[in-house]
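Omission of a single protein chain aside, the complex is shown with its protein chains in their original locations.
The block that comes next holds subunit A.
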């Protein structure tokens, strides 16, 4: 009997996981950062002298005390097969133009640009001592007006970088749409939406432990891209990459927020090398909430036009993105929204524009969904408004416009080439699963009774992108056999909780026809796996899975070649079956792989594998009921139908769908960062102020899938990690809007907290409008 669903469960669910904070390294120092309570201001003085007198404190430094401290987001130039690096990222997350003249210091030098930015670092014998020291550091900062919204930032009345505009990046996708198109349309929907800033909130916050030894540095970090971290840290130190080893132990979630090099990492690594002692930084929850990367953050303006039959004519999306204080990591991220603006529809004209605006908050960066939730929310909210304008059922409006299965590959007006899909099938399954017609009947019944709680049904069809952007669609994978016959699979991915230990060995074993438990996975160690890109953009199954499958096939091939050589027969006369090699002709007993490697030495295959982009899709549906007196939204049902191509392990994919749906509910109903006028987030009590859905908030969620294999790799898998964050928020908001029948779509901005919904419930309804 199998006791655990996943191989890693035996360890993780019994408290035997080992995270960076669990690693015991003798003599290790803990870092604590002194953080600015001011969001924007000029640093007049930082005084660490009192901190240095605190017992157990080993050192305390401001930027002025550490003039050699490298900046954050160094340019990792001249390195082959670069994973996305800060400056000119392959994923186009930033640009040369955006970062020129805008330095990102690892400790703030003369100006702070977000509340929580580190102005000093203290090392202590343990975290208690380090915090004791941090409490003694004093600083004087003259406040400047804070830029809290993109609109305020774009006005440039206060600049974050002297002499430079706060607009750090502009981009477009698609061609501008002529006015005549809008004039001639039967219906045009115009609306504004706010995609609020969110915190990724992994259970384990960020971690780094740097151990210098024998001229090398070993860095332990809960990280999604160990090879990138290695390159960037090596570059910071001015070292060749080989002198740095990055190891990713058990990691408690990331959701995108652990794939870069952060100011604190540079400081920790620099000090470890400077002092020749192990140093670690274990970010705590309060720090994470003020200084970890944020997700989303877009103010959108849309226009959507259709003819009288409900055929979409044109869609325009203008984005003012709130990208935080430094442009180095995420100014280009809103382009993900622009490129995906077309969504799953055949709209002939789509035009999206992006303005990325610097604001006084920590940097905006990919958070589960990364640009696609924003695209889906804008389009799907507008689709519901349009359906009502045209007097069409929202499901029917979508049916008339979904890209049909025979049109793939489909070139969108915004520059994407969708690989494969059957969008209508996902929609029909979602409607059937939720019981669409029965809920519409219930809704009609309630609408006939003035005292009934209003009920609404919301839909969201989505298509998203997985794998990465061109230039970053590859990874490295290998399969090896030791002399004891054990098979080791390794790849450039790095799990932060996505079950790689279960799914990847199973995939390799299936490909080789051997027992699952004969295969072991090694990943997340740059010594054991010299090259790699990592786990982001829902790519692990799609890219690394396919890479492993490819490596396994090559491995069997190599084994046959060796046996052929050993036996002196042509390779076509050697068969691989279930881990044993057979001579086809003489019918004698085969030779097990173990014997083969004993006879011929270890067998290793290591390959670079290139994938295409994947375009997962799906349809989500929500039913919500509103207590209009209080504004409380009760989600009665949520259905998520996702198509992520060929699924490696249904239970694991289900887990991803479920977890991401819950985070989608979080965006729709609970999560948001309230800022004071001074730009300081109002979250003094941590997760008591920033509310994430807990087990008690989870409504009945039903998860279904359809399977349209991706032609982008022989494996046919697409990404599966982000679906719920992408599809669910729009479905839920649509359900609320449908329940309230509100005339003005701009009134329902996420999160739909009770006060927002109560106000919206009192606004004019559309029959009255």
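The criterion applied here is as follows: a contact is a pair of C-beta atoms (placed from the backbone, for glycine too) under 8 Å apart; a residue touches a chain by one contact, two chains touch by 3 or more; residues count from 1.
Note that contacts and distances are computed from a predicted model.
Enquirer: So one subunit is absent here. Using its UniProt record, which name fits best from "1,2-phenylacetyl-CoA epoxidase subunit B", "STAS domain-containing protein", "FAD-binding PCMH-type domain-containing protein" or "ABC transporter"?
Expert: UniProt protein name of the non-displayed chain: "FAD-binding PCMH-type domain-containing protein".
Enquirer: Looking at A:453, A:554, A:743 or A:763, which residue reaches the missing chain?
Expert: A:453
Enquirer: Given that one chain is not shown, which residue among A:131, A:232 or A:649 touches it?
Expert: Spelled out, the listed residue whose C-beta touches the missing chain is A:131.
Enquirer: Just to verify: which one of A:151, A:599 or A:630 makes contact with the chain not shown?
Expert: Per the contact definition at the top, the residue touching the missing chain is A:630.
Enquirer: For subunit A, enumerate the residues touching the unshown chain of the complex.
Expert: Listed in rising order, the touching residues are 127-128, 131-132, 135, 284-286, 435, 438, 442, 446, 449, 451-453, 625, 627-632, 634, 636-637, 670, 672, 674, 682, 685, 688-689, 691, 693-694, 696-697, 699-700, 753-755, 758-759.
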